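Left out: one protein chain. Kept in place: all the others.
Letters A and B mark the chains as written, and numbering starts fresh at 1 in each.
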Amino acid sequence: MGDPVTLIGKWLENLFFGWGLSAGLVSLIMAVVGVVVIASVVLVLDIFLVWVERKIVARFQDRLGPNRLGPFGLVQPIADVIKLLIKEDILPKGADRFVYNLAPILALATVLLLWAVLPLSSTIYGTNLNVGVLYIVAVGAISTLGIIMAGWASNNKYALLGAFRTVAQMVSYEVPMVIAMLVPVILARSMGLKDIVDAQRIWFLFIAPLPALIFLITSIAELGRAPFDLTEAESEIVAGYHIEYTGMKFGLFYAGELLHALTVGGIISTLFLGGWRGPGAETYPILGVFYFFIKAFFLYWVIMWVKYSLPRIRIDHMLNLNWKFLTPLSLAILIVTAILDKILPRSSEAIYALGMLAANVVVGWITLQLLRLNVRSERKRVAEPKPVAQPETSVAAVTSQTSSSSS
Amino acid sequence: MIPISWYLILTAALFCIGLYGVLARKNAVAILMGIELMLNSVNINLVAFWRYLTPEIIAGQAFAVMVFAVSAAEVAVGLALVISIYRRRGTVVADDIDMMRF
Partner (left out) sequence: MTALQVIFLITAVGTLGSALMVVITRNLVHAALWLVAALFGVAVIFVQLNAGFLAIAQVVIYIGAIAILMIFAIMLTRRVAQDAGPQTNPNWAWAFLVAAVLFGGLTWLLSAWSGFSTPMPEISSRADPLRQLGQALVSPNAYVLPFEVASVLLVTALIGAIMIAWDRKSG
């Protein structure tokens, strides 16, 4: 009763069997139908995300946002899509045609691939890969390739430079991201996302808050959104790797970025916030879908909140943050979690959860103390007087020069 | 349905294509690409033998993982060498890097 999706699926299957098709063919058709349904739902949601993005950025910046087209500006994204579709389709001179056209397709396709493993409810999921977490990392790796292709195929130095920077950032931030993703794997004893959600009677956010925070920060860096959006800084590098893309190809990049942000919200909610779990979600699976999307949109709002509140980070600060802070921290919390997982009794959930939480708090506190020591020594170093040129002599030279030239 | 012979012929062909790439290409990075093809063919062979002959002993997959690690290390060092040579000699054509010192 509570699961209309599975009911419709079974009805379709019986219909196909009634037509006399073989079992293999029926399962193939059902798989294709499933893929089409979920891809369509996600892509339609993507158009809605354009509206969400513009309204919320407006509210953060104390203005109204689009409100002319349709009630509350809801028709605005459709106007945006029409505008992108009727733009001229340009191929820059000297650009590699096949690679240039393939790159935006790859950028959007790799985001859609991620929805195949996210469990939307206890019975609605694409597939339960037993290496689901590693699959997410693999798809992220392919999207990195798409960015290099975009940057190189544009035959533009700025695009290539932007692509190099973006890929350096993405590859660097993958390391703490993967290590932080291993903590829910240890806690749930499985890499499959369905198993991770099934093991979250207590949300992993309350058991392991520090890996959740690390995963959030590194995911924002992987997305290439502010404050890590050096790669598309208008004032510095003129939009980075998608300079030469116009019209719907740019639309694919833009929509891909927004959808990636929502997908990352979905992944964080699956790994740390309990996925589809909520009151009544086990008996009525359709409620699970509802809870999943609420959590995913909440995290999308958090990502946007971070984006529109913080200034951009410089590239050497960004790489320092990754290699000198996030990677050792994530390794430390992984080792602590693995050791505690063996020591604490699995049978008593309360002791296990409280022990892990205490360990996270202790590691976080030690990190803050180390940071404070580091800041103190850094402040001392910066406060030393550095030799500078004396302004009085140069002003005197200029005035004497002007007086001599005017006389 | 699929006897092991199909996989073995596939890996032999992949290995020989990689060998041709190593022997016949001029650019050092293209030679490294041929080496990668050869290592991948060896990996497929290891896993095919695991699957067909001893699916209950996991040694085949474990050694495929070792080959992954070794090939990653070799590519990293090889490309670092290529970049260092490019800085000093200005070329990465294998034929032009033939003197130990000028």
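Convention: a residue touches a chain if its C-beta (ideal position, glycine included) is under 8 Å from a C-beta of that chain, and two chains touch if they have at least 3 such contacts.
Please read all numbers here as calculations on a predicted model, not as lab measurements.
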**Asked** So which shown chains sit in contact with the chain we cannot see?
**Response** A, B
**Prompt:** Out of A:115, A:135, A:228 or A:293, which touches the unshown chain?
**Reply:** A:135
**Message:** Tell me which stretches of subunit A touch the chain missing from the display.
**Reply:** 24, 96, 99, 129-131, 134-135, 137-138, 140-142, 144-145, 148-149, 152, 160, 164, 167, 171, 174, 191
**Request:** Spell out the interface residues on subunit B facing the chain that's missing from view.
**Result:** 1-10, 12-21, 23-27, 29-30, 32-34, 36-37, 40, 43-44, 47-48, 50-53, 55-56, 58-59, 61-62, 64-66, 68-77, 79-84, 86-87, 90-93, 95
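Note that only the chains that are shown with their structure count from here on.
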**Fill in**
Distance between the CA centroids of subunit A and subunit B (whole Å) is 33
